[in-house]
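In this view, the complex is presented without one of its protein chains, the others remaining in place.
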Amino acid sequence: MSTDTIERAVDQRTYASYARPLLWRVIATREFAVLALLVAVFLYSRSSIEGFDGPLTLYFLFGRSLPIMLLALPMTLVIITGEIDLSVASTMALTGAVLGIAFTEWDLPFVMAMVVAVGVGLACGLLNGILIAYVRLPSLAVTIGTLALFRGLAEGFLGTDTIKGFPEKWTDLAKQATSEGGSYPIVLIPFVVLAVAFGLLLHFSSFGRGVYEIGLNDEAARFTGVDIARTKLVLFMLTGAVAGLAGVYQALYAGVIRSDSAIHLELQVIAAVLLGGVSIFGGRGTLPGVIAGVLLIAVLNSAMRLDGVRDDVTDIIIGCLLVASVIAPTLLTWVSGLARGRVRRTTDHPSTATAPPTPSK
Amino acid sequence: MSTLDKTPTAPSPRPARPARAGSSVGQLASDLLRSRELAVLVVLLALVVVATIKSDGFLRGDSFRDLLLTPSILLMLAAGQTLVIITRNVDLSVGSTLGLCAYGAGEIMSAGHSPYVAVVGAVVLGAVLGAVNGTIIAFGRVPALVVTLGTMLAFRGALLHWAGSDRVNAAEMDPGFLDLGTARIVTIPVLTIIALVVVVGVGYYLRTSRGGRELYAIGSDPDAAGLFGLPVRRRVLGAFVASGALAGLAGVFFAARYGGVSSNAGENIELQAVAAAVIGGVAIFGGSGTVWGAAIGAFLLVTIDRVLPILGVDDFYQQAVVGGLILGAIVLDRFLAHRAERRLARDREVTA
Amino acid sequence: GCGSDDDGGDGGSGGGSSKITMIPKSLGNPYFDASTAGAKRAAGEFGGKVDEVGPTGDAGPDSQVPFIETATQQGVGALVVSANDPTALCDSIKTAQSADIKVVTFDSDTECRDLFVSQADAQGIADKQVELIAKQIGDTGEVAILSAAANATNQNEWIKLMKANLEANHPNIKLVDTVYGDDDDQKSFDQTAALLQAHPDLKGIISPTTVGIAAAARYLSTSEFKGKVALTGLGAPSQMKTFIDDGTVTEFALWNPDDLGYLAAYAADALVKGEITGKEGDTFTAGDLKKYTVGANGVVVLGDPFVFDKSNIDDFKF
């Protein structure tokens, strides 16, 4: 895929949207589409899927997808800079393992253990960040490597052990609802705080502007004094730290730690982020869209399970949604381009010479 | 990229050689020394030697056979992956494709058809799935990473949906076909021989055919390739079809070797395939690397799994070792590329 | 490039009746196919309904949680679970119980259920397998264990008991290694190969899991070790027949998973109907399996493990 053709596609999209009035511009965005889809699916499920309207639905839904929601926040920024982090789930497992070991074997007070665990997450992010931002290695390769490395360390540390028996007050906290029997776990509060923080960072700060510029054109960003390496390092460290938090939460929510905790979660996170309208080429996407994307997947999962649809079917649907969500823009420009092209050819030049094959000498 | 990028972000594991007046021998030597293939091969052999010293059983009879036999599946996938990565793409769906094809082959046989039908069927199915990826990527101009991530989910889902909790057992498969899983020609397992033939074929194509060189060109600079008028889309599509077909063949191997296929066949093997290529010196950003390297990388990955326990490394750490290998490999590439740049700068010096 | 059609059962229509959701460790395992079949058979008899859901492929300790939660939302009558993890499921199970859903575990237990339907008491299973391997290798030499997932509750329990037994009663048998095949054909197969490579003097392998023993047998049957290295453990006759016939395996044990599911379903039904509460001494009738009594801490034992060999293998279809 040649970047300049992509650029052209992008340009066309920009012109198209800027030709139209503001309202239409808003409606035409990916974010809006995802949000609309989310609302539609939600309302449909409420009305016609039995058991979906109970209070437990949302409670379970949030409790279960909180790690994905958390990880999606920093992942959004990472992908907007045009990088990717496949190692988040492994980082979760590793931090979980360390949490368990710190608590059970080193007998640290649980709070300390949690701090250590999150610290380990941060360190994982640091490793990724240094290799990607300063050694300038492709993030895809690096994080495939660390995906295996971190998971492997977790497996090595834990082996066959299952660590359990965390302080009641913490495990309960992880599952407590805001009100008795309510639909909203308390842990949503820290999530909302984080979400707002990341939102401000991305959309209302010079740093965030830099993040977009790096994704759109890192060379130009460098020429305007954006410190690309540092920005990326910070983002990967944030990702690591949040993965640490998610790992701790996961451990408390499940009540146990095993080396295979959160396995393959990274794919769901990335799927959600891309579905939420973030361009894998970087430079495009918003946090609200991403959150809508995460919830969309969560609601689909929950609704289809309630409806007795097997997970494999859900996987097929989510896989297709993902592919669809990325080809949609190119497909549109292609179609419109095709239309324009046909017009031009008919008007301008009746005959088009078909070229003979290249002479090989 | 209008001029040749000097930006270090694109690693060049195969560092450019300065113009040195005909010193073919010395050239060859220094080449070998710099050659990634050789380096990985040395590591591989070292492992085998050490393991043999530590455990006399390591190379005895069937153990030796397995040492050659087990990598054959990953070998297929790595070869396909190489084709794809060289064009600056990646195929994460090979694991699911393998699964579908393996199960397909099994079903065909348990439906009473001849194993030949099964083999052809599996390969064709693989090619079709590859074509799905290739078409979306080449014509939809969307990143392979995302698309194959999506199809990885979708294909696996399709398999689970198709197979449900059914599995193909050894009993349902043609005995002759199952024997293929272990048959040997002068101590070399047949599957390994086939795999090596495929690898050689791919290597030969990449090295000596126009198409092959065009794949490198496309990965080296997609924009230039377009400007140059290379059939970028056709080639990329081709690479994915090939990758799919090879995954299909790998599926056949899987069925023959393990004599049982359930819906989780080939899960998570895609990362190993990518790892094998990367460890073997195929630049993840395309344009350079050889299928030989990938093949050796595949052997290394599988062998390490076997050697570590013998070396007393807790086999729970195997994943970690693999991860370390990948990181080591790309860091090495980076380092070599950097050295190459400095040398080139010096060359411009003297020619200037 | 891909389409999808959603089939699958209907959601639960109200609680009360014996509407049972069966959650095996994972879908796609013949052993659990059999147990589910048994449960459905039972439901047919007592006029309840059994739906099977579950994770497709093992994905972590809490991979079964969503299904328990979903069942809770649907307000089914009872859950029949083979637990992937003894602890991870507990919170969701508690939630289910607080929604007045009865929870029966079978095959693999958790710390928090109303009833555990055990295939045979752990000690019995462990002793049986040790006895078999001892017999087959003449009570002397190196043996290894090929287990399922490293965290599998019941496997780990049995392994613990087997180790104890070996040390106590079989001084000449040396347990040299324990490896994990994750109930995955390929992994189990390769692990077997690795075992034989790492321990050239290995005399026997115990695989207390149906997937594992089948894969191991498959490897042995294709290798020079066929007949030289003994293999026993817990296997499904349908999968093992070939290997009994070709002499790779002489004897292995199992209970009838179909009966296990059958019994579990009846137990669940009894709980739902209030005939039993799960306390020691409760008795209920499980269809043509006759009468069962709840033992200490809510365990119902199906019976002793059954040993399969050339003579009887053909009489079983599961």
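Think of it as A, B and C in the order they're written, each chain with its own count starting at 1.
The rule is simple: contacts are C-beta pairs under 8 Å (C-beta built on N, C-alpha and C of every residue); 3 or more make two chains touch, one makes a residue touch a chain.
Convention: contacts and distances are computed from a predicted model.
One chain of the assembly is not displayed; among "Sarcosine oxidase subunit alpha", "Na+/H+ antiporter subunit C", "Sugar ABC transporter ATP-binding protein" or "NADH-quinone oxidoreductase subunit N", its UniProt protein name is "Sugar ABC transporter ATP-binding protein". Contacts of the undrawn chain with the visible chains, over the full complex, involve A, B.
If you put the hidden chain back, the residue from B:Arg184, B:Arg213 or B:His338 that touches it is B:Arg213. In the complete assembly, the contact with the undisplayed chain comes from B:Ala225, out of B:Ile108, B:Ala122, B:Val198 or B:Ala225. Although one chain is not drawn, its touching partners on subunit B can still be listed: residues 2-6, 10, 12, 14-20, 208-210, 213-214, 216-217, 219-221, 223-231, 287-288, 340-342, 344-349, 351-352.
For subunit A, the residues touching the chain absent from view are 7-8, 10-12, 14-15, 18, 200, 204-206, 208-209, 212-213, 216-217, 219-225, 227, 283, 341, 344-345, 348-353, 355-361.
What we mean here is this: only the chains that are shown with their structure count from here on.
Chains that touch both subunit A and subunit B are the following: C. On a Cα centroid basis, the chain most remote from subunit A in this structure is C. Among the chain pairings, A-B comes first (most C-beta pairs in contact).
Mean C-alpha positions place subunit A and subunit B at a centre distance of 28 Å.
Subunit B and subunit C have Cα centroids separated by 37 Å. Residues of subunit C in contact with two or more other chains: 1-2, 4, 27, 56, 150. Counting only residues that touch two or more partner chains, subunit A has 159, 259, 310-313, 316-317, 319-320, 323. Remark: subunit C residues 1-2, 4, 27-30, 32-33, 56-57, 150, 179, 184-186, 189-190, 193-194, 196-201, 214-215, 218, 222-225, 238-239, 241-242 touch subunit B in the complex.
Partner subunit B is touched in their complex by these residues of subunit A: 1-6, 9, 84, 131, 135-138, 140-142, 144-153, 155-156, 158-159, 259, 267, 270-271, 274, 280-281, 310-323, 326-327, 330-331. Every residue of subunit A that touches subunit C in the complex is listed here, in rising order: 49-52, 54, 56-57, 60, 64, 159-160, 162, 164, 171, 175, 253-256, 258-264, 301-302, 304-313, 316-317, 319-320, 323.
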